[in-house]
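As you look at this complex, bear in mind that one protein chain is not there, while each of the others sits in place.
Let's turn to chain A:
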Amino acid sequence: MRLALWWSGRALSAAATLLGVSVLIFAAVRMMPGGFAETILGPFATPEQKAELAARYGLDQPVFLQYGHWLAAVAGGDFGTSMISRQPVADELLARLPVTAELTAFSVAAALLLGVPLGVLTAVRARPRGGAAAGRLLSGLGVSVPEFVLGSLAVFLFSRYALGVPAGGYVPFGQDPAGNLASMVLPSAVLSVFALSATARTTRDAVLGVLVEPYVTAAVARGETPWFIVRHHILRNAAGPVVTLVATITAYLLGGALVVEYVFNLPGIGSYIVQAVGRRDYAVVQAGVLLAAAVFIVMNALVDLAVGALDPRLGVTGKGAA
């Protein structure tokens, strides 16, 4: 019952958030300088052609009406039609989703499989100052160097020196599975640097926080092995912030890894949105942002559930606190 109530509250909150985002993005794209007609049709377009384009996509109507029509259509699952490709935006997003999802999956997997052990290791072995400092420096660098710097360096190095991994371009999995995996190595690696570093830092901080807890001291006093202590006492109690972070990163990446997709010329959601912003393709930008917001909302709800499962005291049903 409490879970049902919690889900109802979440759904209401999500709907309100999405409504707010829809208003903001709808207004924002129309406040961007530069007209869609000049951009999409080019400089040679006549006033009649511009008017025809506006009428075709309902952009000649009052803004409030435009918003109402758009919102009603979105509620019915219709995200509109791209003014550039003349294709339904939902179809275009779906066609690009596998690329973005694959990129996200690889990056998050790297963050989890490498970042968490690294964070634990640098925390439990924090005594040697040099190692801890090096770890902090590396993870600091990882979170602070922009993706476009790493991406363009990777593109240059891996294409200039033929290091065996393709630098740019995308091969669909169905066409060539090995080629697909190879084409995702560099973009995923670049994208995972931030995720990995942030995960390592967060894990380290969380583990350090748990290490000073009395139950850890007690476990040591009981003579439990270090690995047992890490697995049963530290990781479980330190998992909350890490799960939250990884979920946030996942949501961010699913919304489109804008820069990396653009630099590596991957036909994902991110590069689609970048191009749509540049061309003032309103329906695409609106749908892309709304999708990203929805992903964030869903991921946040999942995080709350996951954290509750890991630590019932923080659970959504409040059973642990009872």
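Following the convention adopted for this analysis, a contact is a pair of C-beta atoms (placed from the backbone, for glycine too) under 8 Å apart; a residue touches a chain by one contact, two chains touch by 3 or more; residues count from 1.
To be clear about the criterion, contacts and distances are computed from a predicted model.
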item: Protein name (UniProt record) of the chain left out of view, among "3-oxoacyl-[acyl-carrier-protein] reductase", "Peptide/nickel transport system substrate-binding protein", "NADH-quinone oxidoreductase subunit N" or "Heptaprenyl diphosphate synthase component II"; value: "Peptide/nickel transport system substrate-binding protein"
item: Touch with the omitted chain, as defined above, among A:G20, A:G35, A:G140 or A:P226; value: A:G35
item: From A:G9, A:G58 or A:G169, residue that would touch the chain that is not displayed; value: A:G169
item: Missing-chain contacts mapped onto chain A; value: 32-49, 53, 82-87, 92, 95, 146, 148-149, 151-153, 155-160, 162, 166-169, 258-259, 262-265, 267, 271-272, 274-275, 277-280
